[in-house]
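Only one protein chain is missing; all other protein chains are in place.
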Amino acid sequence: MNAVEIGEPASGSCAGSLHGFRVRVYYEDTDAGGIVYHANYLKFAERARTEFLRLCGIGQDAMRTENGIGFAVRRCVVDFQAPARLDDVLEVRTRLHGVKGARVNAEQWLYKVMDNKVEHDWCVRLKLELASIGRYGRPVRLPERVRETFKMALVT
Amino acid sequence: MNAVEIGEPASGSCAGSLHGFRVRVYYEDTDAGGIVYHANYLKFAERARTEFLRLCGIGQDAMRTENGIGFAVRRCVVDFQAPARLDDVLEVRTRLHGVKGARVNAEQWLYKVMDNKVEHDWCVRLKLELASIGRYGRPVRLPERVRETFKMALVT
Amino acid sequence: MNAVEIGEPASGSCAGSLHGFRVRVYYEDTDAGGIVYHANYLKFAERARTEFLRLCGIGQDAMRTENGIGFAVRRCVVDFQAPARLDDVLEVRTRLHGVKGARVNAEQWLYKVMDNKVEHDWCVRLKLELASIGRYGRPVRLPERVRETFKMALVT
Partner (left out) sequence: MNAVEIGEPASGSCAGSLHGFRVRVYYEDTDAGGIVYHANYLKFAERARTEFLRLCGIGQDAMRTENGIGFAVRRCVVDFQAPARLDDVLEVRTRLHGVKGARVNAEQWLYKVMDNKVEHDWCVRLKLELASIGRYGRPVRLPERVRETFKMALVT
């Protein structure tokens, strides 16, 4: 089997300051109501934030190992407007709103994708307040390099 | 093995209009950061709401089968103040705030329990807007019986 | 609210060498097929093993912190005979079969519970090979105290 033929897990892509990343809905994500279990949208959103960081050159595992720093969600406001179902493709769009000290604000929208077209209205929207925390759970300033990277993502 | 000896899964209990329910943190709930993965607090909260309904005599499976009605989360605002860890016991406290048409508002707080004492400060707080929805995802008025039950929970 | 009234999360109980522990099926455990998602039975089984250890006086978090030791599943054979659904209560029965060096063998059965009666036939059965592993993932002999506790559980 030629490994090169198999698609790498996607990291999404950036257009200006907006990052887009697609996920597929599997059985594991759904519940007996036939739709995606509400808490699982937060998982999709977190995958997208991770890939956004990866595209910015920030590996979370390295950041945790080298700097002892991780991101924690401090607050999230989630609006659920329409349900996603088994086999759906969702596009998660992520935008940073502000970076200050140990705090990052972000907004994310999940859209259904049909025939490779993103639908006009979002299904789920998240407004997030994240904090960079150190080994003992205390907030710590973001490493200079990371803060600069984020600021560039804000400007473009 | 005497089946009676084994504790039933708890339904929690009500004191006035406040429902309390305890959960244990297992490996499945934690992540590589050593703490409970943020989206999993929403699962704990949903377990507590389910048990609150059960104590009120409302079985969600029966409601879905007989009335074709389920509850959907429309909006949640989640504040994360302190992390829970493996083996922790958490108490989820649930209070209804309003019932109107197809809409229910609720607030939930998760507290750590140490030596059977509930800590003073909450770890996680959720403010929720729930809707009763019918077979096709449209909002439908809550059945009279359910609305009455909820209103009694509000008064006491 | 009187915290004492609220049931603690159950640890199950032992009758001879057989441990019993009950779990409730919530929305989070089900999938769009209307039944419990197959991988989630492994979570129920792991919760039961954790509570079995707790009843034996073995806290996994303490074991990890003090001895740097954790349990890893090396092999599991899972037979799925009948599906569980939303709102079902399941009893997980756990029996140890052998303890040797770093290795523990166990068998677990999940039964449906109706009106507090355990059904005759199991839904899911697991045969497990567990290993105690150290900080770097290498197998390490179980601490003497733990091995003795397990051997007592085997004899009775």
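Letters A, B and C name the chains as they come in the text, with residue numbers starting at 1 for each one.
What we mean here is this: a residue touches a chain if its C-beta (ideal position, glycine included) is under 8 Å from a C-beta of that chain, and two chains touch if they have at least 3 such contacts.
Keep in mind that this is a model prediction, so the values were computed, not measured.
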item	value
Which of A:Arg24, A:Lys100 or A:Lys151 contacts the chain that the document leaves out	A:Arg24
Residue of C:Gly59, C:Pro83 or C:Pro139 in touch with the missing chain, whole complex considered	C:Pro83
Interface with the undisplayed chain - residues on chain A	1-13, 15-16, 18, 20-24, 26-28, 43, 46-47, 50-51, 59-61, 64, 85-87, 89, 91, 93, 113, 116-118
Contact set of chain B toward the excluded chain (per top definition)	27-28, 30-35, 37, 39, 85-86
Residues from chain C at the interface with the omitted partner, ascending	32-33, 35, 38-40, 42-43, 46, 64, 70, 72-80, 82-83, 137
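Criterion: only the chains that are shown with their structure count from here on.
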item	value
Junction residues of chain B, two or more chains touched	43, 46, 64
